[in-house]
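Only one protein chain is missing from this complex, and each of the others stays in its spot.
Letters are used for the chains, namely A, B and C, taken in the order the chains are written, and counting of residues starts over at 1 for each.
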């Protein structure tokens, strides 16, 4: 079942961009974007969803092995093991070191709004030139320092379709998102965290890693026309198992339209490369597709994103 | 008010170690230690504490500047800014890179149980030689992969004492912890996360960083004799603003007795270098010292710890 | 003996810049600058200077300790020691990892020409915008890939002055360079490598590290008016024990005039932070101040410089 939705022209994309644009909605200097949809009350209500108290990580293990989807693996070394005495006697300590790029298809992370520019503009119309080699002057990841907590709604597209995963290039439309809501008896509301499953990680586990970029096989994601639905519903955050993009894109001349719409236009909290296998199994088991989500980026001043480990609590 | 508790001899310390030792309690191959005290039901009850839905980070900003307490600052560089075109056209992406040691006094982190060995043994009696340059064979940070969620109980010692912070070298006894519980109307119970404030971070904010090691001024923390109280109460996790240690130590011949007792003997989930200023203010304001805590280390296979950003929800 | 030479105005500096400017001299796309003064024949003649065959490193040990002149220490960790078996049996291997900024006062390095821009222009008038987050498009360190070999001429200013080292802020004039030549019976000629000693490293060894920047005590170096002498003599490379700059600078409104003149105007091969203590002692002992120099940057495509270990052969 390949998507049947036709490609968009650049003009149609511009229209979409304007339609979902949140610039100025929360003030000209806002850096939290759709996180503004989450108010303390939303957190309170989301916490009330906790029934069993079971916690489930939605992160993939950080990947230290180079591969077709991991050209810059994380470097991880011991700084000290117990083969040396502690300088001050007992006890001894082991220590380690980690180094790597924040964004990558092989470790779960969340993007800062400064991560994406479209036609020279960041979210809220700030000039892209605000991001230099010294880092971003606006919209770094500390805008989310106090965490991303709220109601998670899982839309499990492979389950809807009765397949193990969506194949690279397939794109999910607004209609299919709504069918999935109906099938699962759940509905995205203001302030929700959309947990969007294409089966990307499952495919990787079963078939091995693949190059999911333009010079490779591509990946499954959203059709650009699905974005207005997220906008209307005031979805606060987007937690996909790929990165939300269908590659190749369904917009002429725009390689990553979902990032442009979600981040540059809407100021949406977007995560990347989650592992949704465990939460999908748990939801199917408990037959409910809503849960409490708690996720927190590192407090990394100047970060264009952050590694993180988002947790679902059922 | 310097601690009046006398120093312990090595023999007395050995007695303490045996008294709080949890080896074998959860099976010989257990790697979760006191996290076992947190059961789904504890998470459910803790989530029910959420009233206002206000979320508060308990992390310090990651520190990229070398200083007396930060000899190995985190390296953080841009990989790409918008001064270059995206390889595939619109949109463009900014990217960054981070490198650093996990353990350090200048970024909030959580220790894996393999972080500490006492007399050649890790928690559960595993030989320290299980940790090599290739990393730990047991008890890495992924033991906490599904998060550390539960009831947080803040014991705010400076508030009890009526001071801004404890001075380096001061040690908090079991008696004082209990006085603090009483003063705040809260009590550490099984599965709780003890959020322990000495004012370390406040002192740093006001007086600037200082060398808090043995070759410097030291730091405030727990007296070794306070540990059995945590053991009896079955506290699951320990989230201090320093690292829990009083330096110089109050045990002859043991430089870091708190780590030895908590991690090697008890298998306790221990975090390090939190920022408790915001949560302390919020608790004082709301006049309650319990809240929901949600924290998740990165899923870093082989990690002896992880940077993290623990969140309190009131 | 503080320098008595007066400060230059910005206009006088502009005049100097024009006077020593080599833009276009070796073609518009030249990236080797004054390295062009070294021809195979110069190398041959320089090699003929080797008498005893004694080799002497002119590098400082790479500095892994943060300090007032080393805010970003090199990170150096073991990747593998012999505490683990080699995957394939005998023999075993130990491995290490290094990470750090190329430029810094605590490790000897050589600058690429793209390291410096003055008023928006690199050497040869190339726009500074050719250097982006993706690295330099021109004038990277591989311009020196085949090594910097030639006659080294040591001008040992502290020896001339009868002091252990020059104090921070002191600046050496053209007259003093010529006095030093005369005192040592040596003369800088076309294609030579000027090994310029202020005693910076000796001071550091004896008094400990100091902040030698504008927010600290400064450092000793060349007076801006000394540069035309190097230009007239067609000196190919400059190997100082500081970085050649006197801080504070002796030019109004130009913080680092020596870099601007040497690199941006002249396209000169400039190294940084050498250890000239051993070579100075050897020269004094052998009573000759010329020798063969052999130095090679790493072949680091896109490098704005490179760590290196320049060797003198007497």
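In this text, contacts are C-beta pairs under 8 Å (C-beta built on N, C-alpha and C of every residue); 3 or more make two chains touch, one makes a residue touch a chain.
If you're wondering where the values come from, they're calculated on a predicted model, not measured in any experiment.
Displayed chains that the missing chain touches over the full complex: A, B, C (touch as defined at the top).
Within the whole complex, the absent chain has one touching residue among B:30, B:69, B:83 or B:290, and that is B:83. Mapped onto subunit C, the footprint of the missing chain covers residues 39-45, 47-48, 50-57, 59-62, 64, 75-79, 81-83, 86, 88-103, 108, 114-120, 128-129, 131-136, 142, 145-147, 149, 214, 253-256, 259-260, 264, 292, 294-305, 307-311, 313.
Those residues of subunit B that touch the chain absent from the view are 75, 77-79, 81, 83, 97, 99, 133. Hidden from this view is one chain, which touches subunit A at 65-67, 70-73, 75, 78-81, 83-84, 99, 129, 132-134.
Everything below uses one rule, namely that only the chains that are shown with their structure count from here on.
A straight line joining the Cα centres of subunit B and subunit C is 46 Å long. Contacts with at least two other chains are made by residues 75, 77-79, 81, 83, 97, 99, 133 of subunit A.
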